[in-house]
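So the structure is just underneath, and the comments pick up after that.
The complex appears here without one of its protein chains, the remainder shown in place.
Moving on to chain A:
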Amino acid sequence: MTSLKAHELLTPPCRLIDQTDLPRVGFRGAHSAEYLTARGFTLPDAPNRATAQADGSWVARLSQNEYLLLGSPADQGQRIADEEARWELDHRAHYLLPRQDSHACVLLSGTVIAQVMAKLCGVDLSFPAFKPGAVAQTAAARINVIVIHSGSVEAPAFHILWDRASKDYFDGALRDALEEFGGVGLADRA
C-alpha cells in the first residue's frame, strides 16, 4: 500500500530549482525584435509577456524593445550562450545586455506557488490575475524581481530572477516562505 506520506514526498506541493548557472542574455533596441526573429526566436507580442521556444528556452519581453532570453535545461542553455557569443555591435540598434552574472534565477513550480509568493510580494500572482505567459517586474521581499509565469494553469511554474549579489538573501526568503507549504528545494539545475 502506498503511504500518503511517501506519495507527498514523490510529488511535493512545490519545488525550487536553481537555474542561476544556466545561460541567459538580454537584448535591447529598436532592431532587436527583427534580429531575434531572424535568429529563429518566437517573440511575445506585447511587453510583460513571455513565450516558450520549441527547444525549451524562454523569451520574455520586458519593455517595448527589451528582451530577456533564458536558456533551456535540455541543451544546458547552449543556444542562448551561442547567441550572446555571436552578437556584434554594428549599425543596427540592437544592443547586448549581459545577464548571466547580473541575475540569479530559480524555477519555482507547484500548485501552491501563488500562495508562496503572496508571502513575499504585493502583486497578485494567482490565476487568473497572473496567467501563463505573463511577466511581472516588481518587488518581492523588498528587492527587485522579475517573475515569469512559465507553467500552465494546471501546473504553475514561475521563473524568478533577481540581483545576483542578493542571491543568498532572496534564496533564504524564498525557502522560508516555502517551508509553510512543504516545498522541496533542489540545489542543482533541472
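To be clear about the criterion, contacts are C-beta pairs under 8 Å (C-beta built on N, C-alpha and C of every residue); 3 or more make two chains touch, one makes a residue touch a chain; residues count from 1.
Here, contacts and distances are computed from a predicted model.
Per its UniProt record, the hidden chain corresponds to "Sarcosine oxidase subunit delta" from the list "2-hydroxyglutaryl-CoA dehydratase", "Sarcosine oxidase subunit delta", "Cell shape-determining protein MreC" or "Universal stress protein".
Considering A:59, A:120, A:136 or A:157, the position touching the chain not shown turns out to be A:136 (whole complex). Check A:104, A:117 or A:145 against the missing chain and you find that the one touching it is A:145. For the chain missing from the display, the contacting residue among A:14, A:36, A:62 or A:174 is A:62, taking the whole complex into account.
Chain A meets the missing chain through residues 47-48, 62-63, 122-123, 136-139, 144-146.
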